[in-house]
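Up next, subunit A:
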Amino acid sequence: METRHCLGLILATPAVGAALCPFMRTQAGLLAWALGVVAATAVASGVCIHAVFAAGPLRVGELLHLDSLSAYHLGVMMVVYLLSSVYSIVYFHDADLGRRDATRYTALWLGALASMALALLSNNLGLMWVGIEATTLLTALLITVHRTPASLEAMWKYLLICSVGVAFAFMGTLLVAAAGSKAGEALVWTRLRDAVATLDVATLKLGFLFLLVGYGTKAGLAPMHSWLPDAHSQAPAPVSAIFSGFMLNSALYCILRYVPLVESATGGSGWSHRLLVAFGLISIVVAAAFIAVQHDVKRLLAYHSVEHLGIIALGVGLGGLGAFAALFHTLNHSVCKTMGFFCAGRLGQIYGTHDMRRMGGTLRSAPVWGTGLLASILALIGVAPFAIFMSELLIVKAAIDGGSILALVAFLAAGAAVFVAALRHAIAVAWGRPARETAFVPAGLLEVTLVVLPLGALLLLGLWLPGPLQRAIEEAAAVLAGGTP
Partner candidate 1 sequence: MNPWGFVQVALALLLSPLLIGVINRTKAFVAGRRGTPLLQLYHDAAKLLRKGAVYSRTTTWVFRAGPIVALAATLGTLPFLPAGGLRAVLWFDGDLLVVIALLGVARFLTVLAALDTGSSFEGMGASREVTFSALAEPALLLGLAAMGREVGSLSLSDMSSGLTAAKWFQAAPAMMLAAAALLVVFLAENARVPVDDPNTHLELTMIHEVMVLDHGGPDFGVILYGSALKLWVLGTLLVNASLPVRTSSVAIDAAAFLAGMLALAVLTGLIESAMARLRLAHIPQLLVGATALSVLAIILVLR
Partner candidate 2 sequence: MTNLIEVVLVLVVLTDFFLLGSSRLAACIRIVAIQGVVLGTLPVLGHLDNLTLRLVFLAVGSAALKAVVFPILLFRAMREANVRHEIEPFVGFIASILIGLGSLAVSVWVASRITLPRPVVSSLVLPVALFTILAGLFVIVSRRKALTQVLGYIVLENGIYVFGMVLVGEIPMLVELGALLDAFVAVLVMGIAIDHISRSYDHIDVDELDTLRG
């Protein structure tokens, strides 16, 4: 069997796994099954990712295509999914969902994995869109695992806003197809890339605008982010973790796919880059404003997602070193945010609220999760030596190199505001006085691992970037810059 046939496995494993969910009997069995399927998918992905970085892109016909950019994102996704699947077991340990809801949860969980993988692996831009739209629909029902009025409201907003947004992305896809109608099979990314000179530039640009707004809605870029804090705060914590840890990135990835096309077609004018910088900065500034007034810990983390997706967009927009930094930042943010939601979710269960004014003293009552939350917020606001600090530093450097002083100033000012505002929340939650006395809650080995592992990785990456990872990110950044890997 050739390695490239593993690509099919990455899609088929979670899909089949989801289909088999109704045959499981217990909630524990279902969650374990989900973990097993995710692990199997991770193995298949690992094989493919290794092959891509060792021997170049994999292709199956015109449909599937894995180059270094998608392989890198695939890697990030599998890390997030593996961690979150383990965490699901912890999170739902004391909560009985009932068999029906547990089945639904697991099937949708795996289905969402399959659809995001489809978005990543597809060489056909139309199928990529199908993957993202399917993600929206599958994850919508994940938000309402705890069926409260607030979660229904969040689901409705998520469903409607993202469906409409993604519909715009479909218009953009069609416009790109029209722009490339001379290039033959108009929606195949590799063909478009090879025939970039024949693209109709005006139509392509118009299409990119639609794509940016459409996928940008799903990626939570401001001002299209309004669904995001609601959905993130109302979903159960493992779902919030995959939302923030990778679903946003998968939508942003779709935008990134088009950036090299637009840039080569316009002769490297930097038109799409400037748009990304603008949306990135708006997201950072808007998020900073909302972070300052936030009291709900999960909403706080959600707005951090808006901010950090904005930073990634900014990095890609700055180009050169910025693209490298942005991709590095993708990994750091995903790992950190996943862990952050793990902690926020467990603390929420312990305290019975997500209101930060009422959950003080987490370091005393639940040291493991409290430390995790504190560390993740510190990392998110860019405290050294966490890896996020390094990637943000690289973005600053890229801004200076590129002479984008305005972007630099806005980024730093918003970053400083976020720093102060979020630190205030973090200190209150870590050391403050709780609204009512909470008993000490011990944590098991699994829980400790879930916090220590990502935290250790963040620290490690902040101090030392392993050679293979650096090469992988460089190759992925080269795809963004329009080179053929």
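How were these candidates chosen? In short, all candidates are chains of the complex that A comes from, given by their letters.
We take it that a contact is a pair of C-beta atoms (placed from the backbone, for glycine too) under 8 Å apart; a residue touches a chain by one contact, two chains touch by 3 or more; residues count from 1.
As the structure is a computational prediction, the values presented were derived from the model and not from experiment.
Q: Sticking to the defined contact criterion, which numbered candidate from 1 or 2 is in contact with subunit A in this complex?
A: Looking at every copy, the candidate touching subunit A is 2.
Q: Taking the touch rule as given, give the residues of subunit A at its contact with candidate 2 in the complex, in rising order.
A: Contact set of subunit A toward candidate 2: 63, 124, 126-127, 129-130, 133-134, 137, 140-141, 144, 147-150, 152-157, 159-160, 163-164, 167, 170-171, 174-175, 177-179, 181-182, 185-187, 200, 202-203, 206, 229-230, 233-234, 290, 293-294, 299.
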